[in-house]
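Just one protein chain is left out here, and the rest sit where they should.
Chain nomenclature is as follows: A and B, assigned in order of appearance, with residue numbering initiated at 1 for each chain independently.
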Amino acid sequence: MKRSRWYYVSLGIVYFFLLGPFLIIFAAAFGEESTLSFPPQGFSLNWFANVFATEQFIYSFWTSLQLGLLATAIALILGTPVAYALTHFHFPGEGLVETVFSLPILVPGLVIGLSMLQFFVLFGKFNIVSGLLIGHIAILFPYAVRVVSVSLRNLDPSVEEAAINLGANRLRTFFLIVLPNIRAGIAAAFILGFITSFNNVPVSVFLSGPGIQTLPIAMLSYMEYYFDPTIAALSTLLIIFSIVLVQAAERVLGLSQFV
Amino acid sequence: MLEITDLRVEYEKGVPTLDHYDLTVHSGELVSLLGPSGCGKTTTLRAVAGFVVPASGQITVAGRDVTRIPPNQRDIGLVFQSYALFPHLTVAQNIAFGLRMRGVRGSERDRRVAEALKLVDLEGLGGRRPAQLSGGQQQRVALARAVVIEPQLLLLDEPLSNLDAKLRVTMRTEIRRLQQRLGVTTLYVTHDQIEALAISDRVVVMNQGRIEQSGSPEEIYKQPATPFVADFLGFENHFAGTVTAVQNGETQLQAAGRSFTAIHADHDLNPGNDVWVYFRSEAAQLAAAPAANSLPVEVLLRTFQGSAVEYVVQSAQGEFKVRMPEDQLRFDPGPAHLLLNPQQLIVMPKT
Partner (left out) sequence: MRRTITILVLPALLFIFIFFVLPLLFLLAQSVQDPETGRLTLAGYGDFFQRETSQIIYVRTLRLGLTITIIDIVLAYPASYFLARMPARRRTLAMSLVILPLMTNPVARTYAWLIILGRTGLINNVLLGLGLIDQPARLIFTEGAIILGLAQLFLPLMILSLVSAMENIPEDIEQAARSLGANSLTTFLRVIVPLSADGLVLGATLVFTGSITAYVTPVILGGNRMLMLSTLLRQRALMAFDEQGATVVAVVMIATALAVNLIVRLFRPKPAAQR
């Protein structure tokens, strides 16, 4: 393909717009001044030190990490059988089931968060942690079901039939034959689910409570009181975290085909 | 050995893919199901394997009624069109899978896997992954995997369709030799008539869920019983006629004012019957002068095909293809006479 002027202009604008702001965050994170100004003056690592000195961030980071891992795992454990049923059987209400599991993508996160908050308040008994966990599991279902379905559809059905023909029942066939062959899809679903949970704000904002905050919520509340570049430093770390995760996933699994 | 009785299969309720279907395969026999796509041959095979649940009818294997037995308890070897090798397992693990499911362990399992690998000439490749093998090698693994469990019945679903033409010929010989060596009763599905004729003890030609004809490869090739079989087996030419007399195994015919004699006629024919007369392009010859069983034609086209020459000729009965050895007299476009060999005229009633 001949690279026309248009090639450079159009891609240049897009990448400048998408990634330029990230570079500005990186630069701002290393400034000396305690107010947020750009271009930054001087050079210091104080703000990075401040990130690790702020208990709120450390604590909420662990909360988000555990929440993300647990919610994704549960969503996959519950969602994989659904994906299996949708790809292997025809049954009445099939379309309805598919729609129900894609709803959490269609319904705005903020509405999900609000409705769950009111529901949990109404029926009491739920502590904050389980409320947050339940909310995150619900929003991860669509990813779990869809990504696992895609990889199940990519598996030649006669491979499973071969195992059954050779004497394996459905359950053994699933664990011995199907599961090892959809590992990449499961891993992709896991990464996608984890990122979604880790970055979620609209659901968490209603379901967080005293003492339990996810990292993005902690960042938002910090920003209400402080205007120093600590958030820029933390953002720098999180962006690098995303780059590493996305690159690794893309290289190993071809993540973009599942998004 | 395999007995299918009055089988009916419906994918859609009320619309049968197979109906009133009967088939018997004797012990040690290799029977192929031949037909175009959608004729029900793969459905038959899948019903025997247990992946299709019949609406009615019965399937027995070695006297055991398997109609309601789940597919994983049937003890039937199956080779898939796509081979369906387990991508994450090695060749040896693929072959061992069926033994594993049967609780065969340790040295006994290793011995049988090694034997199977030897049987298909893949010694030394047991540690490879399927993706590291050529198409022909994958095919052999699929075969080894299916026969290592010593099934009572072996099913092959278009096993050669993913191979190139040359390999197809080699593999088909190998499959036949393997089958004869093991003496395993085999049902073989294919849409390729040459493959079916070459490999089978018996060929069953299917069309629209019914059996059109069942017979030895020679019978099927030389004496098709229905117009469908004749067309499918490559009879290039046919014309309409009327029976005038039947005697001493000879059938006298009348077509477009000319009379012909045909020797073969399996059907009960009576004078006055309307019939189709089929013949292959090799069953006729061009001649300069008229003779018995000849008709006047106009040569339209001559094409050189190596050892043979093919002519397209026009007659009162329509266009015919004629194939003659290359060293015979050459005919250029223009009038000539077509001599039909009475031994190779196939007469069947119009229905």
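Keep in mind that, in the parts below, a residue touches a chain if its C-beta (ideal position, glycine included) is under 8 Å from a C-beta of that chain, and two chains touch if they have at least 3 such contacts.
These figures come from a predicted structure and were not determined experimentally.
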Discussion item. Given the contact rule set out at the top, which of the displayed chains would the hidden chain touch in the full complex?
Written reply: A
Worksheet entry | Full-complex contact with the absent chain, from A:19, A:49 or A:179 | A:19
Worksheet item: Which residue from A:66, A:127, A:154 or A:247 sits in contact with the chain not drawn here?
Response: A:247
Discussion item. If I consider the whole complex, including the chain that's not displayed, which of A:30, A:101 or A:143 touches that chain?
Written reply: A:101
Worksheet item: Given the full complex, what residues of chain A touch the hidden partner chain?
Response: 1, 4, 6-7, 9-11, 13-15, 17-19, 21-22, 24-25, 28, 35-39, 78-79, 81-82, 84-85, 89, 91, 97, 100-101, 103-104, 106-112, 114-119, 122, 134-135, 137-138, 141, 170, 195, 198-199, 201-202, 205-206, 215-216, 219-220, 223, 231-232, 234-236, 238-239, 242-243, 245-247, 250-251, 254-256, 259
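We adopt the following convention: only the chains that are shown with their structure count from here on.
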Discussion item. Taking the mean of the C-alpha atoms as each chain's centre, how many Å separate chain A from chain B?
Written reply: 55
Discussion item. Quick check on the complex: what are the chain B residues that touch chain A?
Written reply: 49-51, 70-74, 76-78, 80-82, 84-88, 97-98, 101-102, 145, 149
Discussion item. Per the contact definition, I'd like the list of chain A residues that touch chain B in the complex.
Written reply: 156, 158-159, 161-169, 172, 176-177, 180-181
